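Of the protein chains in this complex, all but one are displayed in their positions.
And now, chain A:
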Amino acid sequence: MKKFFQSLLAKYMLIIFMALFLIQISFLVIGLFVLGLAENIEDSKDNSRDYGVIEEKWHTEAAQIEDASIDQIKQHFEKWKHEYSEASMFWVNESGILTEALDVTEEIPTEWTSAFTAKFIKDRYGGEPFTVIAFVGNEEKDGFIVLELPREVFQPPIQKLYDRYGNLLSIGILLIISLFIIVSFLFFWQIRKRLLSLQDAMTTRDVVGMPTQIKVKKNDEIGQLEQTFNEMVKELRESKHREQEEEQLRKELIANLSHDLRTPLTKIRSQTYSLGREVLTTGGKQSLKSIENSVVDMDRLIENLMSYTLLMASKYKYELKEIDVVRYIRECLASWYPAFEREGFEIEIYLKSFSSNQWRIDPFWLSRIIDNLLQNILRHARSGKYVAVKTESTSQYDAIVIMDRGKGMQYKSSKKGAGVGLSIVDMMVQEMDLVWEIDSGKNGTTIKIKKFK
């Protein structure tokens, strides 16, 4: 139950009830107010402001006037004038002569013919002003007196009330409606604000790319949503943490495995090296050389296998950087130069600047690619005794070109492995949004690593 009262639903219901209640109350108050005023108005005036009553009264009083004289009529008129200030009255005597008039504004003839009298009666019947015609005296021989009253005098009190207090009432009702609108607006605006800030919190990420927890201020539906969101963030963080731990374990495992494989390899090398210092026959020296080469190959294979495993699992360290690629390649080549020099290779290096030397790549990956490709040349294309590294620029792409004059990739080199080295190159090139192209024939191999503009 407590929860219900904290909910937005309850709040909204409250607003609606309040609004309904307020409107009802206001109408009630207005009703009472109007009634009070109406009573006031009716109290203050003659409560016989009614067509029938006035007509009746006019007739009765007229009948009571015996042997009407001007003074008597005048007196009678003044008495009425006192009571109905808006009234106008006149007297037409038995001869049809207008004898007395009080406050008559319209044109009336001084002599009343029977035709005019009939016309007057016809005109005024049910018209404006309200007109009562009564014969003077019981015998109806003293002519007739006419009472004229503007009909607005008879308007119902509510009408008058509206005329007087109408604006005030409209403003009051408008105020109440505006109040309701404002309260509703504020209510929804608050909800909207909180929802938007929630949305904001859902889209912002901290340094490790995780959404952050938010502060729960209220315990309503949105508050519950925020709480659920926080729980979700917590779970997400935990799972990310677990994932990182697993990743770390995996990396450790691979690193340890490679370490454990290399240690005996180092021992083999140490033994062959010591053996090499002994006096050996030519055959012995040859097999020692062969063991040494196998150690080197094995080392390479372990390295490739490890890289390949990490790459396949997307666990190989990968960090993009803007680097001057021509300069970087030149530095890589500087470390490879002596190896080719020792083997008596002809080395051609033509590195020209591209229109933009800045490539967004992982430098370690690039050096790994270059290492693998150059190592392949040293191992499989030794017969050509030639290596060239060049830059190439066309309107579509910039490229690094590596060429040899070996027997081509179709030729079965005795040192050919399963091609793990090239698979690594392929994966790395693709991952860095570069394209590579191999053109291999009997007279050599050309590899281009292209970056499209």
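We take it that contacts are C-beta pairs under 8 Å (C-beta built on N, C-alpha and C of every residue); 3 or more make two chains touch, one makes a residue touch a chain; residues count from 1.
Definition applied: contacts and distances are computed from a predicted model.
**Q** Which name from "Cytochrome P450", "DNA-binding response OmpR family regulator", "Succinate dehydrogenase membrane anchor subunit" or "Ammonium transporter" does UniProt give the chain that's left off?
**A** Going by its UniProt entry, the chain not pictured is "DNA-binding response OmpR family regulator".
**Q** Hey, which of A:Asp103, A:Glu128, A:Asp206 or A:Glu331 is the one touching the hidden chain?
**A** Touching the chain that is not displayed is residue A:Glu331.
**Q** For the chain that's not shown, point to the residue among A:Glu78, A:Glu111, A:Glu235 or A:Glu348 touching it.
**A** Touches the omitted chain: A:Glu348.
**Q** Which residue from A:Lys251, A:Lys385 or A:Lys448 sits in contact with the chain not drawn here?
**A** Residue touching the absent chain, from the options given: A:Lys251.
**Q** Of the residues A:Asp299, A:Asp371, A:Glu392 or A:Glu431, I need the one that contacts the missing chain.
**A** Residue touching the absent chain, from the options given: A:Asp299.
**Q** What is the set of chain A residues that contact the non-displayed chain in the whole complex?
**A** 251, 254-255, 258-263, 265-270, 273-274, 295, 299, 303, 306, 310, 316-317, 327, 330-331, 333-335, 337-338, 347-351, 353, 364, 389
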